[in-house]
Each structure stands twice: as structure tokens, then as C-alpha cells.
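A single protein chain has been removed from this complex, and every other one stays in its place.
When the chains are written out, they are named A and B in that same order, and each has its own residue count from 1.
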Amino acid sequence: MAGKSGRTITNVPEKSLKKTLFCWEGMLVVLFILINIFCAGISQSYQFSNVLREMPKYLTEMFLLFPMAFILVLGEIDISVGATVCLSATMTCMASNKGLPFGMVILVALLVGTVCGLVNGLILTNFQELPPMIVTLGTQIVFRGIAEIALGSGGSISLTNADGFRMIAGKVGIIPYIFFVVIIMAVLFSVVLAKTTFGRSVYAIGSNRLAAYYSGIHVQTIRLIIYTVMGFMAGLAALFLTSVLYGANTTTGNGFEMDAIAMAVFGGISTSGGKGRLLGGIISGFTIICLRIGLGQINMNPQLILIILGILLILAVLLPNISAKLNVKKKA
Amino acid sequence: MKENKSVLKKITDSREASLLIVLIVLCIVISLRSPSFMTLKSISDMLKNNAVIMIMTLGMLGVLLIGGIDISIASTLAFSGMSVGMLMKYGMVQNTFVLFLIAIGIGALCGLLIGLIISRGKVLPIIATMGFMYIYRGLAYIIANSQWASAENLGTFKDFALGSVLGVNNVIIVMVICYIIFFIVMKWTKIGRMVYAVGSNREAAQISGINTANVELLVYTVMGTLSGLCGALAVSIYSSAQPNMLYGREMDVIAACVIGGVSMTGGRGSVAGALLGSLILAIIAKALPLVGIEAIAQNTVKGVIILVVIVLNVITQRMMDKNNLKGREM
Partner (left out) sequence: MSDYVLELKGITKIFPGVKALNNVQFQLKKGEVHALMGENGAGKSTFIKVITGVHKAEEGEMFLDGRKIDFKGPRDAQAAGIAAVYQHPTSYPDLSVAENIFMGHEIIKNGMIQWKKMNEEAAALLDQLNADFKSTDEMGALSVAQQQMVEIAKALSTNARIIILDEPTAALTKNESEELYRIVDKLRDDGVSIIFISHRFEDMYRLATRVTVFRDSQYIGTYDVDGITNADLIKAMVGREIKDLFPKPEVKIGAEVLKVEGLSRMGYYKNVSFSVHAGEIIGLTGLVGAGRTEVVESVCGITKPDEGKVYLEGKPIQIKQPSDAMKQGIILLPEDRQKEGLIMSWGLGRNVVLPTMGKYAKNGFNDEKKEREISKQLLEDVDTKAVTIFDPASSLSGGNQQKVAVAKALGQEMKVVIMDEPTKGVDVGAKAEIYQIMGDLAKKGYAIILISSEMPEILGMSDRIIVMCNGRVTGELSRGEATQEGILELAMEKSK
């Protein structure tokens, strides 16, 4: 049934070298290099081996970036991840201190996280009228609250036996295991988001949920999966975090959601949904980590570092908006 | 359409009326268990200790009405309270009135900045206020510089919370004044109604000539101003200024609004609801130990309350919609 007018449409995409080099990710790589030069400048001990040694503590947060990217592309948000990490870390320490075999301890960490994610997902998919921000605000309080109850009046717990944890904090040469896990997860999540039908569905839901539903996409199933995976990754992060901190307290995981969102948004993912790639988030994640290590090495007040991160988060969202406004003014 | 609604139905239709009933029932139940609850002194103490939360609930009402949110309020409070505390500690300012003005001013500037970022910069409120939550709290710590202002440093300032006018504690008077002002503004002034309009349908408001960006800027500035005021109040009430003041208590304010029937998506909510919600929350906090729930579980309880209330809201809305469908004769 050919068209009457015989009109044809091209389907060959435009490719240009200039576009590839000057895209947002390219600029992020430049920023990464600049930040490293800056850190090396301000801190004598900013050397490759030192940085690698300090990385694991911050790398745990990268685990949260990957599923958070999916949630942001959906057009939603999850601010309970920090609390999930806290609860999972607390339970993990308790399980370990009770003498459970390390395999079980790992299971506890992942299970607690997954259950938290499942709670979020079940509430959100069964009560679709509720905005994710409010629901995860509520669950954030509950998860951290449960951790508080479990930790009791002391408010903290220390590992009595860190054998198993020392194992996962091991290295291959000078590169810690966590590095490899992060890279594997990064590749996994990026590929799923960019190249699979699942990922494409996530973009569809984020761009127009109703149209995606009418097109046969299983919107609620996808949402449930994503929030549950978010919980799982929080459990994974808690596991590695405990292997670095050897304990947990009521402030564990504080600010993790802010960091995850900051990394994602800096990397080009829009908070309104339907846009952005994970690659940028990964690059900005490493950039922020290097910055924190550098600033930590010169003994900068940790509160000041938090202030800087807060400013970075806001700038990350603000700058694209401002540049969009300026572009519109230019075109008109 | 049935014209004669029973009195009971009319009452349950009004969220505020239902809340009042819940409040009365709670009071009765608690005073049965603990007779000292309903004494004037006990009530006065409870109001004084919760005044800060209750006042900030008013600010949050405005923010939620336009469909926004602000989780940085406790940090703004700490920042302005700490500033005021340090000013007193180092003897730079002693006058209570001036200190209050400074605290209010700092709060207003904090809120103004947030409002600009959200209204002009088009940043999502949750993200903007998340960032500022850490920024302002960090500033509070930096100003404190590992110290804090204790009762000796505060001189006459701490007496403010102890003083009273006509037998009513100063702090309670401040709170009552705030509530009266808000009640009048939200119901009887153009600005108040504009807030409702923007929250109910932002596009329509924009088209009809209302400057929605400025309304947005206003509510966040007012929120900040109230947080600043509460910073000074908190320092006086607790007789100390510490950088971790009211850490995590923004959730109490949000819980109060949720209980008070303020819609999280904007357009619905009232000053009466804010008042009743924050009162009920305060009473629940007092009642928990009586049922054997220790203080450490308070946060969990608050979180569960928030979740239960918002889910119940959805369920009742669905039931109402279903009833409406039943009414459509086929």
C-alpha cells in the first residue's frame, strides 16, 4: 500500500565527528582531568596509589548512581536510598556479630536492601496516584527509624569480627575488588538502558507514561523492577561500605541520595524524565570522588565538603536550565 | 444529586472537622490514662515545646499549596539560630529584639535564595532544598567552629521563652500571632488566594496574568523567614545554640501537614488543617510513651503515620470516585 504521492523519507542518521567530541560527555572528561590536576596541585599526597587506596569508601556510592539513573529517566525520584544503606549496613553488622557465616551475612545485606526497594515499589505501583517523592520521603524516615531502633541507645555498632569483610576489601595488585564490581555494574546498567527494549521502555515511560501504556509497555512491572533493583544495589553498597567502615551508625548513608542524584544530573540526565545517558553520570561520579579525596587529603572541614557537594548538586541542575534559556533567547 | 446530606456526612466531608474530632478523641483518651494531661500548665508546656514545629508548619503549608516542598527548613533554623547564638557569645549584640530581627533576616535571605533557584532557575524543589539542606547546615557548623552557645552566653535572651504577657507564655503568643496573620492572609487577601490559584492550576494562573514565579518566590521566602524566626525561638526555648539543632525535624513539619490534610500536589489545605495537624502530631508524640513506645521509635512512628495517611487519602479518594460512578445511572 504505497503512498499516493510517492514521497520518500530518509532514515539515515546524521553522524559528525564534531558532535562526538564536543558532546556533554566529552566536556565531562575534560572536567575530570581538570579536577585531578587541581587536586594534585593542592595536595602533596594526591598520587595514584593513594587515591586508589582511598577510593573504596566513596566508590560504594557509585552503586546507587546506576539504578538512580533509571529512576530519574522514568521521571521519578527515590530519596530513601541513603536510609536503605543505613538499615542494610546495620543489619549486616548485627548478622556478622551474631556469628552467622559470611555467605549469610552477604545475603542479609542484599536481602534487606531488596526488601526496602520492594516496599517502595509495591507502594508506588499499587497506589499510582502517590508521587514518588512523598512516598520515598516517608519510607526514608521509616527505614532509618528501624535502624535507629535496632542500634539502640548507643546509636552505633562495630564489627567484632571483620574477617569476611577484609576479604571483599581485598585487591588485585593495587586495584581494590570494588573497582571491578563497579565497572561491571556500570557496563551492565549502561548497556541495558541504552541498547535494550527494557531501557527503551524506560525512556518511553519517562517521556509519556500514558502513551507508553497504550503502546503495550508494562509500565507498573518496569517500575516495580527498577525500585527493587535500587534496593538491591543499596544493599550491595552497604556491604562494601561496611568492609571499609567496620561498623554502622544512625548517620550511615547520610547524603547518599543527594550524591547519586548529583552524579546523574551532572552527567546529563534530566530530572523531568525521558532524557540522558548513564555514561555522563559515571564520568561525573569519578570526578566528584576524586574531588572529595583531594579535599579530604588537605583536611578540609567535612562540613565544608558537604557544602561544596550541595552547591555542586544545585549547579548541576541549574546550569542546563540557564543555558537552555539563553539558547531560546539566541534563536528568537 | 442528593440535596440533603446528613450532618454526619457533612462533617466527614470536611477534613478539618474530622481532624477536630480526632483531636478531641485523642485528648479524652489520653487524659483518661494520664489525668495530668489536661492541666493548663501541661498544655502550655506542650504548646511551648512544639511552637517551633507549629510555626514552621504554616510556612510549609504555603510551600505545599503551590505544589512544592522544602526539606531545608531545619538547616535554615540551625543556621540562623547558630548565628544569633554566636553573636551573643562574642558579645556583639545583646538586644533581644535586634537578635530576633537578625534571625528573621537571615532566614528570609536563606528562603529568598532557595526561592530564586526554584522559581527562576527551574530546579526541582526537592533537589534544590536537598542541596541547601546540606549547605545551610554546613554553614551552621562552620559558624559554630566546634563551639556552641550555652545558657551563660545567652544573657537575657533566654528569658524571652520564660517570660509571659497576661499569663500567656511569650512563645505561645508569637505562635498565635503567626497563625492569626496567616489565617487572615490566606482567606481574605488577594495574595493568599493567588497561592491557592497557582497550586490548583499553574498554567491557568500564568495565562490569567498572575506572576507565578513571584508567588513561588514568595512562599519559599516566607518559609525561610519563619524558619529564621524559629531559629531564634529555639535558642531561647532550649537555652542553647548548637549546630545540630532540630536535626531531622523537618519531617515533623511535613508529617503535621500531611495529617492536616494539605495536599502534596498543591491546591488543597488550610491554616486550620495546619493547626490541627501539628497539634495532633504533638499529642501523638506525648501519647506514645503512655502506650509503651519508647522515644527511640518516634521517628519510625512518624514515618509510618505519613505513609498510612497518604495511602488512606488515596483509598478514600478511590472509594469516593467509585461512589460517584455508582451514582451515574446507566
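In the analysis below, a residue touches a chain if its C-beta (ideal position, glycine included) is under 8 Å from a C-beta of that chain, and two chains touch if they have at least 3 such contacts.
These numbers were taken from a predicted model, which means no experiment stands behind them.
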Contacts of the hidden chain among displayed chains: A, B
Absent-chain contact - pick from A:Ile35, A:Ala89, A:Ala212 or A:Ile288: A:Ala212
One chain isn't shown here. Among A:Gln47, A:Thr196 or A:Ser323, which residue touches it? A:Thr196
Residue among B:Gly115, B:Gly199 or B:Gly260 that touches the chain left out of view: B:Gly199
Those residues of chain A which, in the complete complex, touch the missing chain: 1-5, 7-13, 195-198, 200, 204, 207-208, 210-218, 274, 331-332
Touching residues of chain B against the unshown chain: what are they? 184, 187-190, 193, 196-197, 199-201, 203-205, 207-210, 267-268, 322, 324-330
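Note that only the chains that are shown with their structure count from here on.
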Round to the nearest whole Å and give the separation of the Cα centres of chain A and chain B. 31
Mind listing the chain A positions that touch chain B in their complex? 77, 79, 123, 127, 129-131, 133-135, 137-142, 144-146, 148-149, 152-153, 255, 257-258, 261, 265, 271, 301, 303-304, 306-307, 309-311, 313-314, 317-318, 321-322
Could you list, by residue number, the parts of chain B that touch chain A in their complex? 69, 71, 117, 121-124, 126-128, 130-135, 137-139, 141-142, 251, 254, 264-265, 296-304, 306-307, 310-311, 314, 317
